[in-house]
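A protein chain is absent from this complex, but the other protein chains hold their places.
Showing chain A:
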Amino acid sequence: MTDALLAITMLWIFVMIYAVAAAIDFGAGFWAMFYMKRKRNRATTMVNRFLSPSWEVTNVFVVLIVVALFSFFPGATFTLGTVLLIPGSLVLLLLLVRSAFLVFAHSVQKYKALLTVTSGVTGLLIPAILVLVLPIAQGGLIEVVEGLERLDFRALLTSTRTYAFSFLAVVSSLYLSALFLSDYANEAGEKEAYRIFRRNALFLGPVLVLAALSIVGAVRREAEWFYANLEANGILLILSLLFFVIGYGALFLPHTKESSLLGRPRLAVISTAVQFLLASATYGMAHLPYLVYPVVTLESGFTHPNTFRALFLSFIIGFLILTPGFVYFWKMFLKDTGYLKQE
């Protein structure tokens, strides 16, 4: 494995972790809004109990990815920074509003509804815009004017890929978060909330398949090089589909504890997460050797070897030091039945 390949692998692992964690986070914000009005519904309580401690940790991943990108691949910074100025800025604005209002909603009873709706809606817009990095990096949407690279807004707005990717991002946020929250509710023994989120997941599963197919169709027409690479990794895609089926199917298995309920939410979450990881890994591999097609490749963007070595070392040491912290956090909020079941 070359250093550059090692670097892109690490970067892509961060992206995948963020994709799953953020999808759950953004989707959960939407559900908090969706079920806000219904009194005596435990769904909102469940969502808030999960969201309150977790959004900050998820947010650090945004920074982690940006930092990993410009430090591993400074050669890609100029192009990406320039063409992503507008979509990137929009995401930042929305992120600021969403995070602030998410917290404010707990502090101000009077305007709780307004704050929750704003953070819910902005939370869905963020993945829809953020995901546009992918079609932009696939090529065809960057124009060169007087030697300067610029995002071609006309092409962006008229490309089917734009809409297919945004659609997929939103649907996967909702699907993943519904699955995750059903498991979370199940763990807390909240039957009512469990039923609600299982039902949402049942509805969204097929929509997700539709979204994924629409991407394949759009890419086939607009980014042939990428489609060809995807085809070469067909096995992985089929494997990913298989895990999706297992995950979706798990919702119909008999419940382990309650005969009145259906589904094995833990199995569903895990195999769907595996499906996401497989699909993203396939996507990442198909993208090589380009970072931004056709202008920046892995090698042309790569950092100085000395810098890479220092970065790699400090990543390893950093994560070793941090692991106990993550474990403690997990124990406190995701496993501790005292926290999950509190009134």
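In this text, a residue touches a chain if its C-beta (ideal position, glycine included) is under 8 Å from a C-beta of that chain, and two chains touch if they have at least 3 such contacts; residues count from 1.
Throughout what follows, contacts and distances are computed from a predicted model.
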Next on the checklist: As a check of understanding, state which of "Chaperone NapD", "Carbon monoxide dehydrogenase", "Cytochrome d ubiquinol oxidase subunit I" or "Transport permease protein" is the UniProt name of the chain not shown.
Outcome noted: "Cytochrome d ubiquinol oxidase subunit I"
Item to check | Sole residue of A:54, A:160 or A:214 that reaches the chain not shown, by the stated touch rule | outcome: A:54
Item to check | Residue touching the undisplayed chain, where the options are A:102, A:188 or A:237 | outcome: A:102
Next on the checklist: Which parts of chain A face the unshown chain closely enough to count as touching?
Outcome noted: 52-54, 56-57, 59-60, 62-64, 66-75, 77-78, 80-86, 88-89, 92-93, 95-100, 102-104, 107-110, 148, 150-151, 303-304, 306-307, 310-311, 314-315, 318, 321-322, 325-326, 328-329, 332-333, 336, 338-339
